[in-house]
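Apart from one protein chain that is not included, each protein chain of the complex appears where it belongs.
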Amino acid sequence: MNLREISSLVFIVWLGLLLGAVLKIVAYDNILTGGVGTYILTHAAPELGAENIVTSVLLAYRGLDTLGELTVLFVAITAAGLVLGQRRTDAPSDSDAGFILRTAANLLFPFLIILGTYILLQGHFSPGGVFQGGAILAAAFFVPILASPASPLHHRVSRLVEGLVVATFMIICLLALFSDDAFLALLLGKGSVSQLFSAYSLPLLHIVIGFQIGTAFAGILARLQETEASD
Amino acid sequence: MTESAGIIILSYCGAIGLILLGVFAMVMYRHLIRIIFGLMLLEAGVNLFLITIGYRANAVAPILVDGQIPAAAMVDPIPQAMVLTAIVIGVGVQALALALVVKTYQAYRTLDTQELAQKLAKETGVDIIEGTPVYLPSPLAAHKQILEEKST
Amino acid sequence: MIIIGNIFILIGTAFLCLGALGLVRMPDVYNRIQAGTKATTLGALSVLLGVAFHHPDWLPKILLIALFILLTSPVASSTIARAANRAGLRPFTIPTNVSEEK
Partner (left out) sequence: MLFWVALISVVVMLGAAFAVLFLENYLAATAAISVVSLALSVLFFVLQAPDVALTEAAVGAGISSVILALTLRRVGLWRIETHKDKQ
């Protein structure tokens, strides 16, 4: 027990007391009456035609934040890929994962793609959206790699998809800039509530950002799996 | 005490417990993977804390039913959107940290921070003793030192 | 309808509980796979059937979920068993002196 550990424990006790003080000041039966939250709750559906208010905050009201968040994710994943390095051609790859897993992976792949796209597309009128659907798409692309390690993810293709997707996103934003007068403003019509093609360009943005997140996660998973035996 | 108040107290306690366990793991363990476990726990606790701040008593989820605003109050949607991005950013940061861990293991063959400090001290000639303030050598001086060692 | 659905959900949760108990009580990996996969698959399908009795309009989604469970659960158990076999885990056997006493 040296000085560092003792001071750390004192710090932890202090932090616990500090956070525990929240329990004394929290109001248990309050209803939201003012502020941005109330404004968005009452205005999101008439303004946007989107039923899922969280998604409309994410992509319409705070769309610029999401753009910055995508940049952070892209930089983090790219840096991780750079640190891990390229696949060595002489590295011994894993042996085959067996007949059952391969067949099941082939069967599962289209189902997972459909599920991911469905969750992406219906994000503006029910729970779901870019991050959930992107994660499922990444899992869909990772399952075949697990099943047969000899056929790796084509990084060139995934990078191409990522670039195309980001370019589409920027084109949508810039079209808004030229047609309307604001960057990232929403295009197309409002449509009727709880239809697939409604809520301006939210479904389009869902597909675009979802595929970007999916390719990013699939890329880092494949990089970790591929460069395995190279040390 | 109503049911909502009980839920709020429980989730605050869970969030505080997760944050404290995460900080404990980050400061008390010496193994890098354990430190990353602590980071993940801390992140989960902070997310739960934010969501609990947005929760309102007897409220429903911020999703309309059939295009109608429901009669009951809805919870605050803004912390939920922020946490949604925070979870994904957290996994990106974790992937970067784990990639650095892999590279550290490839370079030094150990993940224990004390052994790492000893190996670094042997390499750069500067002692990093646990429990005292760490004076990292400036990169230029360390580089010069390594060059001198190589030349001699 | 609601009562039939509740009965199915109760049966399903009972099977899930038994599966969890088997996961704790069984002696080695292979027996645990046995408990953790078969009982859990049956339990989950039974719960889904109960939900279908509660909400008949959710039937297509429930069929899809059941298809997913039926497709993934056996594959997962076979993959775990294969991995355990390749990691060199031997199946649990009763030690010989004990079996002689019986």
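As written, the chain order gives the labels A, B and C, with residue 1 at the start of each chain.
Going forward, contacts are C-beta pairs under 8 Å (C-beta built on N, C-alpha and C of every residue); 3 or more make two chains touch, one makes a residue touch a chain.
Quick caveat: nothing in here was measured; it's all calculated off a predicted structure.
Across A:59, A:105, A:147 or A:221, the single residue that touches the chain missing here is A:221.
Residue A:135 is the one among A:19, A:44, A:59 or A:135 that touches the chain missing from this view. By the touch criterion stated above, the residues of chain B touching the omitted chain are 3, 6-7, 10-11, 13-14, 17-18, 21, 24-25, 29, 33-34, 36-38, 40-41, 44, 47-48, 51-52, 54-55, 59-63, 75, 80, 83-84, 87-88, 90-91, 94-95, 98, 101-102, 105, 111. Remark: the residues of chain A touching the chain excluded from display are 52, 54-55, 119, 127-129, 131-132, 135-136, 138-139, 142, 217, 220-221, 224-225, 227-228, 231.
Keep in mind that, in the parts below, only the chains that are shown with their structure count from here on.
Separation between the centroids of chain A and chain C, computed from CA atoms only, is 32 Å. We define each chain's centre as the mean of its Cα atoms; on that basis chain B and chain C are separated by 35 Å.
Counting partner chains per residue, chain A shows two or more touched chains at no residue at all.
On the side of chain B, the complex with chain A involves touching residues 2, 4-5, 8-9, 12-13, 15-16, 19-20, 23-24, 27-28, 49, 54, 56-57, 59, 61-67, 69, 73-78, 80-81, 84-85, 87-89, 91-93, 95-96, 98-100, 102-103, 105-106, 130-131. If you check the complex, the residues on chain C that touch chain A are 68, 71-72, 75, 78-79, 82. Remark: chain A residues 2-5, 8, 11-12, 15-16, 19-20, 22-23, 26, 28-32, 36-37, 40-42, 44-45, 51-54, 57-58, 62, 65-66, 69, 72-73, 76-77, 79-81, 83-84, 126-127, 129, 131, 193-194, 213, 216-217, 220, 224, 231 touch chain B in the complex.
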